[in-house]
Each structure stands twice: as C-alpha cells, then as structure tokens.
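Only one protein chain is missing from this complex, and each of the others stays in its spot.
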Amino acid sequence: MPTILVSDLLGREVRDSRGTALGRVQDVVVRRTADGGYEVVGLVTGRSSVAGRWGYGGSLAPPPLLRAVLRRLRAHERYLRWDHIAELGETVRTSVPGERLGRRWSDVDPA
Amino acid sequence: MFAKSAAGPSARLAVGLAAGLAVAAAAAGCVPGPALTAEGYHRHVEQSATALLSAVRTGTLAARLAEEGRAFGPALDTAVSGAEDDARSVADTFASRQPPTPGEDAVRDRLTGLADNAGDGLGDLRIALRRGDDATARQAAGDLADTAQSLEAVLAAEARR
Amino acid sequence: MKRVLAFTLGFLTAIGGFLDVGDLVANSLVGARFGMSLAWVLPVGVVGAALFTEMSARVSAISGRATFDLVRERMGARAGLANLLASYTITLLTLAAEIGGVALALEIATSVHYLLWVPVVLVLVWIVLWRLPFQAMEQTYGLLGLALVAFGVALWQLGPDWGALLGGALHPAPPPGEDWPTWWYYAIAVFGAAMTPYTVLFFSSSGVEEGWTKKDLGQARTNVFIGFPLGGLLALAVMACAAVVFMPAAIQVEHLSQVALPVAAGLGRIGLAVVIVGLFAATFGAALEAALAAGYSVSQYFGWAWGKARAPASAPRFHSAVLLTLLLGTAVILTSLDPIKVTEYSIVLSAAALPLTYLPILIVANDRDYLGEHVNSRVTNALATGYLVLVLVVSVATLPLMVYTKAGQ
Partner (left out) sequence: MPDPDTTVEVLRLGFAALDRQIYDSDDRPVGKVDDIELAWGEADTAPRVSAVLTDTAALGPRLSGRLGRAWAAFLRRAGAGGGPVRIPIGSVVEFRPATRLSMRAPARVWAAEDWLREHVIGRIPGAGRADDPGQ
C-alpha cells in the first residue's frame, strides 16, 4: 500500500491549472469516516500556516487590532479539494483555476 | 525529498531574532578600536576619567562607612577590591592608547598620573581596611578624595572644550 | 486561619520572588546614572508583568496546559523550535547571571572570590532542586527575599529630599551629560528586568505542577496583583537608594557589592547583613526558577514527562535537561565573564525576546476552546493589546540601540 507522510505534503508548491502560484501546502484536511477512520478530503494552501494555526477554529475572539492582523495574515489561505488535484508531484497542480478555490472547506464541499 | 525552503515567516522571524541577538551581543561586547582622531581621544579621556572617578568615590564611600562602623569587613573589602580592579584596568586601557597629536600629551600625562594615584590609593585603602589600620585608612581616604577632586577638574576641563 | 496563612504566604512570596539579580543590578545602575528619570519604567514593567503572568496563570489553571506545550501546538514544530531555542538561550543566560549573583552575594559576605563560590552554588542549587519539595522551595526563597525590604527602610533612614526624588521621577529625560539613545537603552533594561520571560514560563508550569484549578485562580491573581506591585516598590527603592547615594558622588554601579552600600549607609551593619541575606535569597530563588524554566520548556516542546514534584526517576529526561542547563549556566560564569555584564545582556535580550512568549499566551488567553468563559475581558484585552504593541516596539528597537550605544557605554 503506497504511503506518504503529512510532513512530505506540507510545504509543496501549489499551482493552479493556468500555472499561477497559490503558495504552498499548509495543512491536510481529513474527514471522519463511518468506520472510525480518517479520510483526506483536501489541502489548505497559502503562504504561511502560522496565523492559520492561531486564528483557526472560530473559538478565538482576539482583541480588534490582533484580529485585523490575523485576518490579513490569513488572507492568502485557500482550500483545495482532493478531487481538484490534477497532479500530486513536487509541485501540486490543481485542475481548476485558482479563483474557484474556496476559503474554507465548507465553502465548496457541503457534504 | 522535496525542497521545502518555505520557512513560515514567523519561523524566519524567530530564527532571525535568535541570530540577531547573538550578533548584536557580540558586536556590542567589542571594545572600541584605537582612538585615531583628537575628538575620539578626548572622548576616551572623558570615559576613562568618569570610570576612575566612580572607582575612587566608591573607595571614599567605603572608607566613610568603615570609619562610622556602618559596615563589616568582607563587604567593604569586596567593594574596594572591585573598585581597585576597575581603576587598574582603566589605567591599563588608557595607557595603551596613543594620543593622535602632541597637543593631547598634557592631558594624557595628567590622567595617567591620576589613574596611578587611584589604583594605588584604593590598594592602600584595601590593605588598611583588612588590617584594621584606621590611621592609614583615613590617610588613604584623604588621598582618594584629592584624586577625585583632580579627576573632576579634568572632567570639567574636558567639558569646556 | 489556614486560608489567611496561605494567602499571606502567597503574596509575600510574590514580593520576594519579584526581584532577581537583573532587577537589582538594573535599578541600582540606572538610579546611579540617571537618577529617578527612568522611574516611570517600573510601573509600566510591573503592570506588564502582572498582566502577562495573570494571563498565563489563567491559561494553566483552566486548561491545565503550560506555555511551551501551547507554543508547540500553536506555532508548529519549526517556529516552535526556533522559539524554544531563543527562549532557552535567554533563560540559560539568566541562569548564569543568577548563579553569578549568588556567588557574588557570598563573596560580599565572606570576601572569598566569587569564582570559588560558583561550584558550591551549583551544588546547592541542584540539591535544593533535587530534594526540597516544590512549595517549601518557593516559600523559603520568596520569604527570605523579603529581606530586600531593607532597601526601603534604608531609603527612609537616609532621609532624602523626597521632593527632589519625586521631581526627578516626573521629569523623564536624560540628565546632563547623557544622551537619549543610552537613556532609552536603559529604559529597556529596566523594562526587561521587570518582565523576564523565565518567570512566566516558571509560573505557568508550576501552576500545572501544583494542579491549579478554577478555585486557585483567585489566589494566584491576588498574589500577582498585590505581590508584583509591592515587588515593584522594592525595585523603586533600590533605584532611589542609588540615586541618593551614588548619583551625587558620580559613582557608577559596576559590581553587586556596590548595590548593597546604600543600605549600609542608611542602616549600618545589621541592615547590610539583612540585605546580603536578601541578595542571596533572591538570586538563589531566581536560579532555581530559571533552571526549572529551562527544563520545563524543553520537555514541553518534545512532550516528555516533566515536573519537579515528580520523582526524578519518573521524569529522567526532564531532570537531565535541568541538570545539563545548570552545568551549562555554571560553565558560562566560570569563563570569568563579568557576571554583571552577563546580567545586563540577559535582561536586555529578555526584553527583545518578549513577544515570543507574550504573543502565544495572549492569543490562547482569547481562545474559548481552551478557556471557555474565562477568556480575556475587554479591559484586559485593551491593556494587553497596548502591551503587545509595546513589546513589539521594544523588541525591534533593542538590537539597534544596543549596537548604537555599544550596550549603554
């Protein structure tokens, strides 16, 4: 069974179907399956994951100034559904143009 | 293996910060180079005189505390020994620096003499305090007070330049 | 009655524990050189330290998580490690300074050269860490550190011109002969000494070790909000003593032995003896805290079992890290670097590195996932945002100022 490490995915360059750079892979999104496993449903791309790791999750309500900074730091984040990946090489290529990617997984995949 | 040079900005920030701290600490710890200009030499004179005055006055303070019986031996000994070390190291550093023009020779001679007085006076005071020799200690304190006055005169003259 | 005792012990410990060799050196040095013109930095530092410590106490009491556990989780492996390296280095430097401080206090008491005391101090610190129970350790050194109150009494006995002192404090500008960059550089030193990160690392981890819950939060807050300002007053007294005794005589503070002289001038032999006990206790307690803080941060980053209250055999990696850090800190001091210089660098670099611990704590203190209803209030957040800007400015300004002023020469 072929395997891959999350650390190996993180940091790979991401380009859309027209070759525009979308940053790098910052995170891997999984979904709990009926049998109790975790299935990959997509990737988070962007320039940096740090603000995302801080500001992510909706439970954070930082003071206004900090919130503005965190939001700006996360402005580049995009969600890439697994079935929109055309090629998973050293560079990850998407099968759709960059502007069609949502900001959160729920924007495009209400499943 | 894939090249993943994409350090997060905050990682770079933190690494940069750590490296910067080390470099700055190293840079700031360096002694200034040899005084090349008259201006630089006079700054050196001022710094040395200020440091000497501080050491000498630490000595006179310790002598006063000893005379009034307000402090015990080891604490005074440590304070005076520290001041003596400072004075001697200032004297060494000062003597090693060459004045850029003959015009600075006079101030150099004057301060070199005062630096020696300071070191010797503090040394005398330290020994007298250790021996409990009040008369000598009082004498050394008097000498130190004179040295302090002369150092103040040097500083005042430098300030008028 | 027992509650009252615990309460009293708590904030007395906080007062004594507030001062370490960095505060003593920075405040004495600044008082001698700049009079009271930098006194305003102390309240700024004390409020910052109280704010910062209260937030981390709340995080550890409610979520049961210590600082570096959260740093790794929230910043990731790489940024977290960079943070760890920076924090560890500064904590190590602080530890070295404190070990030097204990040795210098022993030199003042005995006139035996401090370098000969350093190995003795290493052994003493380690034995206390190994054998003395946590609370006994904290309380002993906190209470003995209270002996530094002698600075306040001495100031009163010296009978200074209070109006002139107050006037100096209300006139925040460099005295004649000093320039603005140097003045600001020492403002950062006083600020960094009041807000040392190791204290926060230690405080949050000890909260986890002692199993704080919501119920203990009130007491922890009282300790911080009463103890730190009173500790700040002691720091102010150290500064004022130096301003009264040293500044008119043009004495610059280069040695710890000088720091104690104003107390001798004000109170005589007994005061001097008391203050030396205080110097010893404050630096010794800080050495214990810094050594533990270093061990805590490394263990929390890697996820090892940690804790001083655990039997060492059940947390060998943590205890090895503490021991190794102690040996490294001792080695730094044994190179015969001037302990006072080490102290100055440690507090200034602490100030530069503050955002590394401050920011993660501020962010987590706003996360309902961890704190539920105990997240920062609006007032706390307004204040904390102000301090965030302040620590960032300080952090950016420190290194250029350090280079420009040749470390305040």
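So that you can tell them apart, the chains are marked A, B and C in the order they are listed, and the count of residues begins at 1 in each.
To be clear about the criterion, a contact is a pair of C-beta atoms (placed from the backbone, for glycine too) under 8 Å apart; a residue touches a chain by one contact, two chains touch by 3 or more.
Computed from a predicted model, the values in this text were never measured in an experiment.
For the chain left out of this panel, the touching residue among C:Gly45, C:Gly80 or C:Pro339 is C:Gly80. Of the listed positions C:Pro119, C:Pro133, C:Gly372 or C:Pro400, the one in contact with the omitted chain in the full complex is C:Pro133.
Those residues of chain C that touch the chain absent from the view are 63, 69, 72-73, 76-78, 80-82, 130-131, 133-136, 301-306, 308-314, 316-317, 319-320, 323.
Although one chain is hidden here, its contacts on chain A can still be listed: residues 1-11, 26-33, 37-41, 44, 49, 52-53, 56-59, 82-83, 104-106.
To be clear about the criterion, only the chains that are shown with their structure count from here on.
If each chain is reduced to the centroid of its CA atoms, chain A and chain C end up 42 Å from each other.
One finds 60 Å separating the Cα centroids of chain A and chain B. Chain C has its Cα centroid 27 Å from the Cα centroid of chain B. With touch defined as above, residues shared between interfaces to two or more other chains in chain C number as follows: 75-76, 79. Touching of two or more other chains is recorded for residues 8, 10-11 of chain B.
Every residue of chain A that touches chain C in the complex is listed here, in rising order: 49-50, 53-54, 57, 59-66. Residues 7-8, 10-11, 14-15, 17-18, 20-21, 24-25, 27-30, 32, 47, 50-51, 53-54, 57-58, 60-62, 65, 68-75, 77-79, 81-83, 86, 152, 159 of chain B are the ones touching chain C in the complex. Across the complex, chain A is touched by residues 74-76, 79, 362-363, 366-370, 375-376, 381-382, 384-385, 388-389 of chain C.
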